Structure formats: C-alpha cells, structure tokens
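Next up is a structure, given as structure tokens.
All protein chains but one are shown in place.
Order as written gives the chain letters A and B; numbering starts at 1 within each chain.
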Amino acid sequence: MNARGAVRVEFTPEQRAEVRRLQGLYPDRRAALLPVLQLAQEAFGHISLEAEEYVAGLFDLSPAHVHEVVTFYTLFFREPKGRHVISVCHNLTCHLLGAQQVLAHLKERLGVEVGGTTPDGRVTLLGVECLCACEMAPMLQVDDRYEGNLTREKVDWILEGLA
Amino acid sequence: MAEKILTRNFHLPGSHTLVLYRETGGYAGLEKAFAMKPAEITEEVKKSNLRGLGGAGFPTGVKWGFLPQGHPGPVYLVINADEGEPGTFKDRYLLERDPHALIEGMIISAYAIGAHLAFVYIRGEYVQPWRIFGRAVAEAYEAGLLGKNIRGSGFDLDVICHRGAGAYICGEETGLISSLEGKKGWPKLKPPFPAIRGAFGAPTIVNNVETICHVPHIMNRGAAWFAGLGTKSQGGTRMYSVSGHVTRPGVYELPVSATLRSLIYEHAGGIPGGRRLKAVVPGGSSAVLLTADEIDATLDVDGLKNAGTMAGSAGVIVMDETVSIPEALMVVARFYAHESCGQCTPCRESTGWIYKMARRIVEGKGRKEDLDTILDVARRGAGTAICAFFDGAVGPYISYIEKFRHEFEALIRK
Partner (left out) sequence: MVRLTIDGKEIEVAEGTNIIEAARRLGIEVPHYCYHPGLSVAGQCRLCMVELGNNPRPQIGCNTQVAEGMVVRTDTPKVLEVRQSIMEFHLINHPLDCPVCDQAGECWLQIYYMKHGLYEPRMVDEKVHKPKAVPLGPHVMLDAERCILCSRCVRFCDEVTGTGELGIFDRGDRSEIGLFPGRELANPYSANVIDICPVGALTDRDFRFAVRVWYLDTAKSICPGCSRGCNIDVHYNIRRPHHNQGRRVARLKPRFNAEVNRWWICDAGRYGYRFVDDPSRLGAPARGRGDAAQEVGWEEIIPLVTAQLRRYRPDEIGVVASPKMANEDFFLLRRLVDHLGLIHVDFRVPPRTPGDEDRILIKADKNPNTRGAELIGLGPRPGGLDARGMLRAARDRRIKCLWVFHHDLQASAWPAAEVGDALRAVECFIYQGSNSNGVSAAAHYVLPSAAWVERDGTFTNFEGRVQRFWKAVEPLGLSLADWEILGRLGAALGLGPEPASAEACFKALAASAAPFAGLSYRELRDTGKVLSA
C-alpha cells in the first residue's frame, strides 16, 4: 500500500517472473502485453496511468502505445471498480427479452447509474454488448460467471450472493 | 433424426475431460492423420467441402492451400475463439463441453499446415470456457498429446491460450492477429493475406473453433462421408445458435441442408404463445434480415446467399410480431457504433452517425429524409472500408429498413 492506501504499482518478484515467462512465450514479446495488463489489473485492481507507465517500462514501449491498448479494450478498467462487476448484456436478443427491465431493476436496487459503482465499493454496474449467451437471455455476467434467464427474483438472488 | 457429430457428447457429465473424450473415440482421428502426409490431409479437408463456420464461410482446405510451399520460417495456426457475433454461442459450448475436440482438431490442422505453435484467442469475457479449455490443454500436455514428439509421431506442437480484452473486432482474423501481437485490434490491410503474412509476419492460418472441431471427424470417416452430409458446395453439419422468441433456445446441430423453417419450428419449438413470426436474423446480426415468408431457405452458405442473406456465424435470432424493427435496428446500430475499431473513415464515421439517426427515429424525432440517408450512407460505405465489419453492419442497416419501411415511417409520421 502507498500513502493513499492504494495498491503500490509494482509487481512482486513472482509476478515479475510471470511477466518474463509470458514475454518469452511468444515469438515477439510485445504479444505478452495483453496478458501482462490483465495481470496488472488483477494485481492493482484497475489500470491507472501509473500502471500503464510501469507496464510500458517492462516492454520498452512508449506509454502512449500502452494507453492506446488500454483505452481500446472494454475489459480494462481505468478507474477503481467495485469488488464485483455486473455486466448486463443489452444487445439484440437480450433487449428483446427484457434487458432494459433487468437494468432498471439493478439501477434501483444498487442506486447507481449504468457505469457507476455503489458508494460502498461493492458493485460496478455496466451495460455491455453481446456476451454470446443469447440462449439464456436476458443475461448478465457477474465477475467470472454468466447468469441468465433472469427474473427480478434471480437478480435479487445474485445480489445477495455478493459480499 | 440426423446424426450428431460435434454435439454428441454435450449431455454427458465430464464431457470436457480427456478420459471421457477418449472413451467416446477421441484422438482416433489424430492417429489416422499422423499416418498421412500433411498435404494429403489438406486435400482431404478440401474434398470434404468444409467451410469456415465463424462467419465468412470460406472453404477451409482452400485457405490452407494458400500457404507458401517450403516456407523457411515458422507457420502459425490461430484458433478464433473470439466469438462475438450477436446471436451466436456455439463456440462457447464447444470450449466448455468438448475442449478436446478442438485440441485434437488443432493438432491435426497444425500438422497439415506445418505449424508448431498454435494460439487459441479466447474472448476475454469467456472466463469459465477459458479455464475449462486451459485444463484440457494441461491434460493434453500431460498425456503427451501436446508438446514434443506427439504420440511418437515426431511432430511438435505447443498451444498458447491467449485471452482477449473486450472488442468484437478481434473476431476479424487480422484484427485478432493485431490483438495477439499486443496492439489494438485494428484489422490489417489485405493484401497481404494472413496465409502469406500474418501473425508476427509469418504465414498464418486463422480458423474458427467449430471449423477445426470438424477436422478429426473428417479424418476418422473420410471426406466423402462429410461432403455427403451436406449440399454440393458445403459438407457436414453445423451448430446453429437459436435464440429470441422461441420455445427452446439453444444450440442445434443439423446438416447444412436443413431449412431455417425446420430449425425454428421443428427443433427450437416455434414461437411461444402462438404468436406470429415477424423476422429472423439468420446468420448473426451482420446478416440480412429475413421475413416470415423467406424462411424456407436452406441453411448452407450458398442456400442463404441465394436467399439474399448469409449463413455467417449461424446465429439465428427469432423475432415475433411484438418486436419493433426500428427499435431492433437501434440496438444493432448501437452495437456497430460501439464496436467499430475507428481505424478507417467510412466505418468510424458512418456507424456513429447511423446509430444517432436510428435512435432519433425510435425517440420520435426522425425526419423523413433519415431513412433514405441511412440507406444511401450504408450503400456508399459498403466495400470501402479496410475490413468487412462495415459490410456486416450494412446488412441490418439496409434490410431492416427496406423490409419493414412502414414501421419506420410510422414512427416518423407521428
């Protein structure tokens, strides 16, 4: 932890060993950039500008080019996120089968707008494009798992399970 | 009932394990392949009429044949597991329920094209599938099915599982390659095509998950058998993802000669509540919409092409009479605007603009010129971009308006 209580942006020796392993895995070490950014996000909670500069240094890349990558992909969080991330699909099938109601219910239950995080840091609520689980529409992704065939009750049940 | 090939083990507990895969005949195709010469395998795949099942429908054997002969450096195999086409979820099923089918297919394909390094690019949101597939890869390594001198064949293959980070455009083969190389998922200019110059500058074959899963079966039972399952120009079965207003949404494996009508009504149980069918997205959201009287088309690449649409990723979204097509267009237009990579001008600017117009129409602020503007912009932009993403967007932009213009006009008149 640094003075602000935030996680210090530096990999542990084990993590640095993993970075080296990843860099050596590919024909060009730059290919390890996405996996290392994913590692950084796990380690530091989100990818701050400081983290971008740190990772850029590990690859001898200009920070601008790391920033390009981080801003391009939707799964990189550039601000601190909640302990849990709920991504509600709002693409075609889910929209046809009630995604808007799911989002409205979650907004009301959590007291946040889409894109926001609850003040207690528990949940970040996102609206996302097709997660390719249309057979269980309307559906959402909560952390690592998919939950579908959502009803109000099921959504409440999902929320109850989040510490 | 047609034979299930790819989905035959889906219902079995432990279907994702090596033990069960082997019990049900897995890795027999690999033995057969190692007894053949690589060029013979490519020939067999050509004869089987296997076509790409990710969206483009290109004949797989022909694609493999584009690789330069006697290339001095490495050749790479890349598996496109960046499933992202709205309405499609079949690859997810394969990764979760039959990962070894993909692994066996990869080994045979890599052997055929001379690749010793294969990358499996899995979309970042597929966390469970990635974990399951990763465990299967570990099992394969332990069993000597991956790594050095596979099953004493003298053939080496390493597999790298590479996670995406959230971008539909990484499902485009050169966008995927750019992302794999550690950059933004910007598609590359073609020519050169990946078979000539792809990942890391080396000749590369990019194939969809499902496509590769067919390869062991083609080895096992022969090209003629596979070709015979389908139509004259496309062999085999394929997995249809059916969702929307149907009683039984899910994955259905059918021969490619089946009809859209049979898929919707016989297999997926038709539309609940006795409602009428209004429209069907037949091949992922980038396919031209079909109306209720156009669903007798066969589901093969040429059949749907002749029906004025495309087989694409075989993502079938069923829409009943309660659906507002203008609203559906807005949702789809929002998707394309969000996912445009931004690299080239026609797509970057038009996807955003068309979404704004589509949304304005749904909000009741449409102008009478808007419909023709959307159609004209879509037509003018088609064929001008770096990749086929915009052409995919053009499918819904034009077909939703042309086939349901009265619904749009009603919103504008209000």
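Heads up, the rule we're going with is that a contact is a pair of C-beta atoms (placed from the backbone, for glycine too) under 8 Å apart; a residue touches a chain by one contact, two chains touch by 3 or more.
Just so it is clear, the structure is predicted and the values come from calculations on it, not from any experiment.
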Would you mind spotting which of A:P27, A:G45 or A:P63 touches the chain that isn't drawn? A:P63
Across B:K37, B:K148, B:R276 or B:R367, the one contacting the chain not displayed is B:R367
For chain B, which residues lie in contact with the unshown chain of the complex? 167, 169, 184, 189, 191, 337-346, 348-353, 356-357, 360, 367, 369, 373, 377, 380-381, 383-386
Residue list for chain A contacting the dropped chain reads 49, 52-53, 61-65, 67-68, 71-72
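Just so we're on the same page, only the chains that are shown with their structure count from here on.
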Contact footprint of chain B on chain A as seen in their complex: 25-28, 30-35, 37-38, 59, 65, 68-69, 72-76, 87, 90-93, 95-97, 128-137, 141, 144-146
Using the touch rule from the top, collect the residues of chain B that touch chain A in their complex. 74, 83-89, 91-92, 117, 123-128, 160, 162-168, 179-185, 199-200, 202, 241-245, 249-251, 281, 285, 315, 317, 319, 323, 327-328, 331-332, 335, 338-339, 341
